[in-house]
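Every protein chain but one is kept in place in this view of the complex.
Now for subunit A:
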């Protein structure tokens, strides 16, 4: 199939960027979206042009490295990561707009690559548990009810790709942060840091310049892992509980 691509090209973090049009031919509908971009890049390199920079790693939808806004939708028209989006979801002759994640907390490094280290700093401020080192504890020493384990796992599925931030009209990281907070706060292992975790992670999220939640629901629609919108409600509940309790921050 033959496609017209309009791609955001930006040489460096402080350079101005522009949407640039490319024509690609010979695209198979079995190609993934990233393979289609590989195809374009091979042609660009052969023609002496600079290839389009984009993030990718596992290419099987589990690492969270890839991500671009395709026709105004984070990760494109299917509810999956960009690497698992296949060209059969487009038709011959389509024009496809490809843009980087847009948020002030995710500055563009080059072309479609953005700096998502703000997520690392949010996780670093509380997305962990304290456990004694040494031999592994007996697995059944701490019982976890099935429903709680399922809830924790549903939230643990977050791969930190940033689609929620990209889709949110406010560039808010509430869905990401809530997935991390809920994942650990519902488990007994996360109990000792239950208050400090939510307080510190929300503090860091605010400090990184993410916007607030206006409950548009765009994030949960874009999330390739299906993190539910009510995880945000659960995080808000945890925040209020910790605040009323006068919970300590570890990072203050």
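What we mean here is this: a contact is a pair of C-beta atoms (placed from the backbone, for glycine too) under 8 Å apart; a residue touches a chain by one contact, two chains touch by 3 or more; residues count from 1.
The criterion applied here is as follows: contacts and distances are computed from a predicted model.
One chain of this complex is left out of the view, and of "PaaI family thioesterase", "Succinate dehydrogenase / fumarate reductase cytochrome b subunit", "sn-glycerol-3-phosphate ABC transporter ATP-binding protein UgpC" or "Proteasome subunit alpha", the protein name its UniProt record gives is "Succinate dehydrogenase / fumarate reductase cytochrome b subunit". Between the chain not shown and the residues A:61, A:126 or A:171, the one that touches is A:171. Screening A:35, A:49, A:78 or A:203 for touch with the missing chain picks out A:203. Only one of A:103, A:122, A:159 or A:184 touches the chain withheld from this view, namely A:103. Not every partner is drawn; the one left out touches subunit A at residues 6, 8, 19, 69, 71-73, 97, 99, 102-105, 168-172, 199, 202-203, 205-206, 209-218, 221, 228-230, 232-240, 243-244, 246-249, 252.
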